[in-house]
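Heads up, one of the protein chains got dropped from this complex, but the rest are sitting where they should.
Let's turn to subunit A:
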Amino acid sequence: MGGVSTSHVLLGLLCAGPQHGYELKKAHDERLPRAKPLAFGQVYATLGRLERDGLVAQTGQDREGGPDRTSYALTDAGRQRLDEWLAAVEPPAPYVSSTLFAKVVVSLLASGAAAATDYLIAQRAAHVARLRELTAVKTARDASAGDVVAADYAIAHLDADLRWLQTTLARVTDLHQEVIT
């Protein structure tokens, strides 16, 4: 999965009405729980680019409290750009690119089947531990719908990785033969 487009997410958050950078950062972290929190610098830099491109416009300044409190609103062009992004289907996994996969192949080249197997077993244990953590997040009594949906996404991907780790453990010897000849 590539990185999430911060600019499109900010355009979406501005559909709720004009907001300044700090409010947008808070809204982002709240609506996309368990995503990497957005840095303030990134929010202001992105807003600057969006304004330059005419997708958002300044609507006022609130100088109370010191820091930059410029409010921004979505423009018609911004709304159109957002709608295009929302409707566009993402290419499903165009490249097979994964650190896990690369590490197994390189491990076989550099260190042999035993090292690759050790790595796969250790990685599996780390995945299982994370799977259990996220499942606990989901089953907590006070879990919000956002928590559950975010955890579901991560769990589904960890589960897919785990299936791959299992089958690759069984195929290490075959893969080793292929890699070294």
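By definition in this document, contacts are C-beta pairs under 8 Å (C-beta built on N, C-alpha and C of every residue); 3 or more make two chains touch, one makes a residue touch a chain; residues count from 1.
FYI, contacts and distances are computed from a predicted model.
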Name the omitted chain as UniProt records it, choosing among "4Fe-4S ferredoxin", "Anti-sigma factor antagonist", "Urea transport system permease protein" or "Macrolide ABC transporter ATP-binding protein". "Macrolide ABC transporter ATP-binding protein"
Candidate in contact with the missing chain, chosen from A:15, A:109 or A:125: A:125
Among A:30, A:159 or A:174, contact with the omitted chain is made only by A:159
Touching the hidden chain in the full complex, which residues of subunit A are there? Just list them. 121, 124-125, 127-128, 131-132, 134-135, 138-139, 141, 155, 159, 162-163, 166-167, 169-170
